[in-house]
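Heads up, one of the protein chains got dropped from this complex, but the rest are sitting where they should.
Right after this comes chain A.
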Amino acid sequence: MSNDQKKFWHAGNILTAIILAGGLVLTFLRFYKGIGAVTNLDDNNPWGLWIGFDLMCGVALAAGGYVTSASCYLFGMKHYHSAVRPAITTAFLGYFFVVVALLYDLGHPWRLPYPLVYSQGTTSLLFEVGLCVSLYVSVLFIEWSPAALEWLGMRKLRNLVIKLTLPLTIMGVVLSTMHQSSLGALFLIAPGKLHPLWYSSFMPVFFFISSMVAGTSMVIFEGTLAHKGLHHMMDDTHLKEAHGVAFGFAKAASFILAGYFFIKLFDITMDNDWKYLATGYGVIFLIEMFGFVLLPSFLYAIGVREKNLKIVRIASIFGVLGIVVNRFNVSMIAFNWQLPASERYFPSLMEIGISIFVVTLIITAYRFITTRMPVLFEHPEYKDAH
């Protein structure tokens, strides 16, 4: 027993415990003293890190769920099958904790269901986001549940849920298309506040397409991490298919990123925003476009051509960071660009702390699930088709 405890308290778990304890303290402060006591938000900057990172990036990076399940079940790419469960698991956890994180940011968190059940503001794009995200969390929960049901040995229910795979996958793609794009559409209403290099009537399209990059990159990136820490939980099929998944998704991401680069180019041309490129914001924009769109696109392409997993993995880091950079730019850095520097927003340490807390919760839950439930391996009693 004491041996087991020693094993349990290794460096990773100690760090996790410290972060979780700190997060609980911050949670108490937030709900006891109010949003103003822990954040740098103000009347000019109503949305900060909790929306820019926890919501905007969280939702985009959880896109691996719909990308992977659609590839496998709808487009018949059966060789991605072993990647579906890890991706669905991550997506479900990602969305679930997006909702959890949102509770910190809302003035009246207990009224979160209001737009759905009490007073529908259907003219709002946020209504669409809220509706889709709440439905999609439910869809993801059902899509993910067979892993838990197999673990719990509830065969009948599990078989019933498996039968729903196809309609759930289609629903997942529909809902993802809508809310991924709507997150971009949220900013359509503020043309005066968002810098012209980022403001575009095509923001919904940009957000949707970049979510596919986020999804594919995240599946590769997460696979890399999982292979480091959870190799022992993977079965032969998963290990055999993992490289194929990485290269397949890398190829897709390379094309999508290249396409994304060109539609952004068209957009700048259509709005004639070239003049802004010579400004400070132009530099930020160019860094985003070349460092986090074109570079990962090339790296992915080279990695696939050379069959070099290392390059693909490095590309996936740029892909993931690129989404973060883009969502930060739209929601925080290029937003309120006309305000004087003294009135601009920078997150407080406590805000950052809560975000780290939420990410740690996701990782902890992922580790709990993958070390127990058949996610990275096939349950021996359910070999048929999962």
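Everything that follows uses one rule, which is that a residue touches a chain if its C-beta (ideal position, glycine included) is under 8 Å from a C-beta of that chain, and two chains touch if they have at least 3 such contacts; residues count from 1.
Just so it is clear, contacts and distances are computed from a predicted model.
Undergrad: There's a gap in the complex where one chain should be. From "Alpha-E domain-containing protein", "Glutamyl-tRNA(Gln) amidotransferase subunit A", "Fe-S-cluster-containing dehydrogenase component" or "Cytochrome b", what does UniProt name that chain?
TA: For the chain missing from the view, the UniProt record says "Fe-S-cluster-containing dehydrogenase component".
Undergrad: Tell me which residue among A:82, A:181, A:211 or A:355 touches the hidden chain in the full complex.
TA: A:181
Undergrad: Check each of A:25, A:106 or A:157 against the chain that is not shown and name the one that touches it.
TA: Counting the whole complex, the residue in contact with the absent chain is A:106.
Undergrad: Hey, which of A:124, A:308 or A:364 is the one touching the hidden chain?
TA: Spelled out, the listed residue whose C-beta touches the missing chain is A:124.
Undergrad: Touching the hidden chain in the complete assembly: which of A:99, A:142 or A:170 does that?
TA: Selected residue, touching the omitted chain: A:170.
Undergrad: Residue-wise, where is chain A in contact with the chain that is not depicted?
TA: Within chain A, the residues touching the omitted chain are 31-37, 39, 41-44, 46-47, 70, 73-76, 105-109, 111-112, 114-128, 130-131, 166, 169-170, 173-174, 177-178, 181-182, 185-193, 201, 204, 338.
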